[in-house]
Each structure stands twice: as structure tokens, then as C-alpha cells.
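Structure provided below as C-alpha cells; questions to follow.
A single protein chain has been omitted from the complex, and every remaining protein chain is retained in its original position.
First chain written, first letter: the chains are A and B, and each begins at residue 1.
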Amino acid sequence: MNRFQNFKNGLLKDNPVFSLYLGICSTLAITTSVNNGLGMGVAVICVLIMSNVIISLVRNITPEEIRIPVYIVIIATLVKIIQMLIEAYAPALNTSLGVFIPLIVVNCIILGRAEAFASKHGVLDSALDGLGMGLGYTLAVTVMSLIREVLSTGMINLVNPFDETQILLNIRIIPDDYVISMFSSPVGAFVTFAILAALVSVYKNHADQKAAAKEVK
Amino acid sequence: MGELVTLLVTSVLINNVILNQFLGMCPFMGVSKKRSSAIGMGVAVMFVIVVAAIVTYGLYYLALVPLGLEFMDLITFILVIASLVQLTEMFIKKTSPSLYKSLGVYLPLITTNCVVLNVCLVNISNHYDFAQMLVYSFGTPLGFALVLYIFSTIRERLDLCDVPKSFIGNPIALIVAAIMSMAFSGLAGIV
Partner (left out) sequence: MNKILKLGVFLAVVSAIAGGALAFANEMTAPVIAANNEKTEKAALLQMYPDASESDFEEVELKSESTTVQKVYKYKDLFIFNMKVSGYKDGTTFLVSINGDDKIIDNFLAMSNGDTKGLGSKVLEDDFRNSLLQKSSEEELDTISGATVSSQPVVDAINEASTYVDELK
């Protein structure tokens, strides 16, 4: 498949979260605020690109039987390094993302793409695939946290992760009396996710129908 | 003793790993379509978690801490989990081929099951002693299996209902999960 087509697919049609249903655990848990969503998204992009590149580089010398443990060790090392960097340079993000930073190791997206793509393609293709999937994940997580944060607190509050005292954006969209605090709880997470997943499903059905109609012609 | 009972109730129901902590969602969505596979998965996960928790707990305090290698925790834990899942897979394949077939690709996926790694990490970060660790490591997958089973019974019924086209499959399952989460959150505060 054309590498840019693959990159584009990762964003919407094959969106890892709403289409392939990978990495759902973290999506539901950390999307309470846009700050968290963006922070996690960037961390995942970094790990995804680096792991795709490294695994693609060693794909020819790794024995077939132990490829999964080897991939896991590589991913775990990258995640641990990212965790240490976040703890050192963005401690507020570390507290709000909590245990979900080390859990990036078992984020199905990363191992899934390593197994399905990086182990079979060259370095540049794998890097682009990582970027596409990572952006798709970040897009999904940001949209979801935007909806949840606006509905549950009425405001969008963006803070510089490297210096929590610096506020980048702070606008109120819904007056305080009308907020639905349910959206900051697990219930709201499931409901928001379900509706967004259904919307993506509608888009996919529509796109498939169009493609089928084109073929008939 | 009372403290341990509280810990058990908390980890099974109140702080339920799926509905409250959002962990284990992949098997939750993937294996919950039939009751039999839900039970099989629940038991397999419980076995892996209890054994993995004990092994990683021992490794952390007997090897990593004395050597000052705490930062190797993530790699060590995940390697232990991966090998354990591999062993469990071989065991199930030999003893019950039908269960092996019905679990399919989800058995090796227990390695990437967030619940397993989370339990191992929490045992350390919460400074649990051995008894607390055992209770927590047993209660958490019990809560997981419980919710998985209930969910599979609902999904079996849901397959026979008239669901709007765009909600078929995972979206409607998530709405069900939302309602279940609401129900379980009513239990908060009893302890």
C-alpha cells in the first residue's frame, strides 16, 4: 500500500481507537482533561515512532520464535525512559497520568503495530506508520477529552506541562450552572466513547458504500 | 483481618478494575460475546495474575531493591508476565484443546492485558505486605471475571435485539458498560 495512504488511514478510517478498538484502556481513563489527553498522545507518538523504527531495524536479525519477547523488551525500555523523562521534566503530567504512563507498554496499539507492520516493512514506512497511528490516537484522545472537559467543567484549561504555573488557555464555554459532571466519571467516559465510536462507524459505512457504488459503475 | 476483608471488597466491587479503573478493556470488548469464553478467560487471567504478582513481588524485593535496580521493574515484570502467559498457553493447549480454540488469539493477549501489569505495579507502589498483596492480587481478577461474565450474559441477549445500525457491535456494548458502571458506582462509600 502506498505509504502516504497508510499514513492517512491511521488518522480516521483505521483510527486505532475508534475503528480498531486498540488502546481503549488509556483513552477512557485519562481523557478527563485536554491537558492529559495531549500529554498522553504525545508520549504515545514518541514511543510508537521509536519502537516502530527500532523493531524495523532489527526485524531481520531477530529469531522468529522470540520476536514477541524481544519487541516487548524494546517497548518496555522506551516507555520506562519516557516515564523517567516525564517524571523529571513534567511532574504535574506525571501525577495526573499516573500509572497509565508505564501502562503504555501494554497499550495494544504499540505491540499491535510492531507485529502487524514494523516487523514486515522498512524503517521509513514504519516510522510513518507510527506517526499516522500515533496522530490518530492523539486525535481520538484529544476530541474525547475536549468533549468530556467542556461538558463536565464548562471550561477548557490548558497548562504548560513543563511549568504548571504557565496557563496557555483558559476559556469558559458553558456557564457553571449547566455543567454535567457525569462526564468526568467512568459513566461519562463510556457514553462519550460509544457515541464517538458510533459516529466513526457511520463514516466508515458511508465510505464503504461510496466505494462499492464506484466499483459497480 | 478486617482490613484484609475491606481490601477484598474494595478490589472486587468498589474499585472494580474494568468499570472503575478502565483496565482490561481489550478482552472486555473482545472475549465477552459468549459466556463460556468469558468464564475461561476469567479463570486464565486470575491464574496468571496471582502467580505473576507473587513472582514479581518476590523479584522486586529480593533482587531489584537490594541491587538498586528499581528502574528495571518494568522490563522484569513484563518478561515474567510474558513467560507465564506462554506457559499457561502450553498448559491449556495440552489439557483442554476446546478451551484453547475458543480463547483463540486472546490467550497470548493476556500478556498485554493492562490488569496484569497494573496489579504487579500497584503491589509495589502501594507498599503492600505479603498478605495484602495476595488479597489484592486475588480480588482484582475476581472483579474482572465477575464483570466479564455479567457482561457476556447481557451481550448474548443483545445479539437478538434490534440495535441501530451504527451502534451494532462495540458501541452498544459500551453503552451497556456505562450503565453497569453507574450501577457499580452506587457501591462506593459502603466501606
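Criterion: contacts are C-beta pairs under 8 Å (C-beta built on N, C-alpha and C of every residue); 3 or more make two chains touch, one makes a residue touch a chain.
Values in this document were obtained by computation on a predicted structure and should not be read as measured data.
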Of A:Leu11, A:Val42, A:Leu57 or A:Val73, the residue in touch with the unshown chain: A:Val73
Touching the absent chain when the full complex is considered, from B:Ser36, B:Ser98, B:Asn126 or B:Thr153: B:Asn126
In chain A, positions touching the absent partner: 62-63, 65-66, 69-70, 73-74, 76-77, 80-81, 84-85, 87-89, 91, 95, 98-99, 184
In chain B, positions touching the absent partner: 3, 6-7, 10, 15, 20-21, 71-72, 75, 79, 122, 125-128, 188-191
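Following the convention adopted for this analysis, only the chains that are shown with their structure count from here on.
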Inter-chain centre distance, chain A versus chain B - centres from mean C-alpha coordinates, in Å: 22
Interfacial residue positions of chain A with respect to chain B in the complex: 21-22, 24-26, 28-29, 68-69, 72-73, 76-77, 79-80, 83-84, 99, 102-103, 105-108, 111, 185-191, 193-195, 197-199, 201-202, 205
Sites on chain B touched by chain A in the complex: 19-26, 29-30, 71, 74-75, 78-79, 82-83, 108-109, 111-114, 116-118, 121-122, 125, 164-172, 174-175, 177-179, 181-182, 185
